[in-house]
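Left out: one protein chain. Kept in place: all the others.
As written, the chains take the letters A and B, and residue 1 is the first residue of each chain.
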Amino acid sequence: MLSTAHLTMKFGGLTAVSDLNLEIRKNEIVGLIGPNGAGKTTAFNVITGMYYPTEGKVLFKGRDITGLKPHSITALGIARTFQNIRLFKEMSVLENVLVACHMSINTGIFGATLHLPGYRSRESEARRFSMELLEKVGLVHLAYEKGTSLPYGQQRRLEIVRALATKPKILLLDEPAAGMNPQESRELMDFIRKIRDEFDLTIFLIEHHMQVVMGVCEHMYVLDYGVTIAHGDPASIQKNPKVIEAYLGVD
Amino acid sequence: MTLSLLFQHIVNALSLGSLYALIAIGYTMVYGILRLINFAHGDVFMLGAYVAFYGITLVSLPWWAALLVSIAFTALFGIGLERVAYKPLRDSPRISIMISAIGASFLLESLAVLIFGGRPKGVPVPDVLSKVIHFGSVSMITISLIIPLFTFALLGVLVWIVNKTKTGMAMRAVSTDIEAARLMAVDVNKVVSFTFGIGSLLAAFGGIMWSFKYPQLNPLMGMMPGLKCFIAAVIGGIGSIGGAVMGGFLLGIIEIMIVAFLPTLSGYRDAFAFILLIVVLLVKPTGLLGKRQAEKV
Partner (left out) sequence: MIMKATTGKQPFALTRNRLLTIIALAAFAVLAIIANSFFDAFTLRVFNMCAIYIVLALSLNLLNGFTGLFSLGHAGFMAVGAYVCALLTMTPELKEMNYFLVPIVPWLRNITIPFLPAILIAGLASAFVGFLIGAPVLRLRDDYLAIATLGFGEIIRVLITNAQPITNGAQGLKGLPRYATTFSVWVAAGLVTLFMVLLMRSSYGRAMKAVRDDELAAEAMGINVFRVKVTSFTVSSFLAGVGGALLGHMITTIDPKMFTFMLTFNILLIVVLGGIGSISGSVISAIVVTILMEALRFLDEPMNLIFFKTEGLPGLRMVVFSILLMVMVIYRQRGLMGNKEFSWDMLQGLFVKKGRKGGDHV
């Protein structure tokens, strides 16, 4: 579904990502792990079009999407969340999700402002869809609360749901378990598995705590200073000496 | 164009360039540290000129004493301004602090109209500065020579401060990364105050020299030069003192050259600075000597 070929990202003299070759198949849950500063978020940013890679290509369903603008990439079916939750601060929970539906409403400014019938039907459809999504994750009772007033764990869920509202084929999650205790992380991982099954998704996630993702990823890539030092299934990764060295006792 | 006239134009260009450079430095230093466009800086320039004026006319000070008093007063004023108008907003969205700066600028201008009166005042230029000296067939006013000389002297001192003293190092640290500097036990408040103090001092000096060269004061005299000098700072690379100096001189020289060689376009003299700004912003936003600033995602 998603793959990269010799993806390299340099910032001046600093090589953040070096020769990254990913291959993610449909419905897989794939992990990108590595110590802090390894270049994982940078890889995400290149894939989603925020940076133009110094070298290499990004391919989605066989098509070269290198260099496309982020909103076009989202329209093609790749959605993402952010390491430090980027909710829309002044908007309610429902509005946050509705923003992600703007793509599908797509009637141009005049149709929207005049509330023409074509717009109205799409808008109510979007609302119904959003409320449904919120219901599925148990946030619907908070629909009119301000997004940032929610407790941290629910904010994370909201961000994920917002990304889901763009109707993606693949979901990129950047450290979704950050700031959570082991119990919460486990619940989150169950949640991720559930949405993968329910929405027929492929999931690619970044995490720097290995234990968290061991149970949920089917396949993992390990990055250290931008270089891929290992990839494979969780069991072999855990035993890989290079991986252990890179983490050097850090859990 | 005679040699004499050409020479005069060159000297004028250097004078104007120096004045612009002095003011542009204040903008660039403040922006480098606080990421703030200090709209009120042009009005500080105006304030310096007026204080010196009143020193000479009301208190009958000799011009050099009035100058010293004025730059000291204005430096303190600049520090006070920061404390009142900008410090409370340091953690607020940038738009708020920009609005405060605009508000401060208009406040100063309207206070000036209120206190000093809106009508232009003639400046009694001291004789030693308005003397005309001759080099063979070329003649010019002393002030036009003194301005670049003093400016270079001041710049020399400034460069020494920034590069060779501890305070200067603190300034450079804060402008690179304010959080890191704080963690390194740099007293950020002191550094900010010091920066505003120096910037205001230079602007006041520039204002006083300006009033000797173009001896007419009015409360809005700082507006255009203020805008142009900010543009100069941006062109040179905002955040870089060398860039501000370069930008200031560039702008001053080009402006005089337009007046000299393309007199029909003189009406567009002010617009030219803005056109140059737009061009630079579109082609190389970081300016001639500026550095890129990336945002972490």
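The rule we apply is simple: a residue touches a chain if its C-beta (ideal position, glycine included) is under 8 Å from a C-beta of that chain, and two chains touch if they have at least 3 such contacts.
Please read these numbers as outputs of a predicted model, since none were measured by experiment.
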- List the displayed chains that the omitted chain touches in the full complex. A, B
- Of A:Met1, A:Ala16, A:Ile65 or A:Ala163, the residue that touches the missing chain is A:Ala163
- In the complete assembly, which of A:Leu7, A:Ile65 or A:Ala100 touches the absent chain? A:Ala100
- Query: Taking the full complex into account, what residues of chain A touch the chain not shown?
  - Reply: 48, 50, 69-71, 74-75, 79-80, 82, 86-95, 98-103, 105, 107, 109, 112-115, 119, 123-124, 126-128, 131, 144-147, 149, 162-163, 165-166
- Message: Please output the residues of chain B touching the missing chain, sorted low to high.
- Response: 35, 37, 85, 88-89, 92, 94-96, 98-100, 102-104, 106-107, 109-114, 118, 223, 227, 230-231, 234, 267-268, 270-271, 274-275, 277-278, 281-282, 285, 297
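Convention: only the chains that are shown with their structure count from here on.
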- Query: In whole angstrom, what separates the CA-based centres of chain A and chain B?
  - Reply: 48
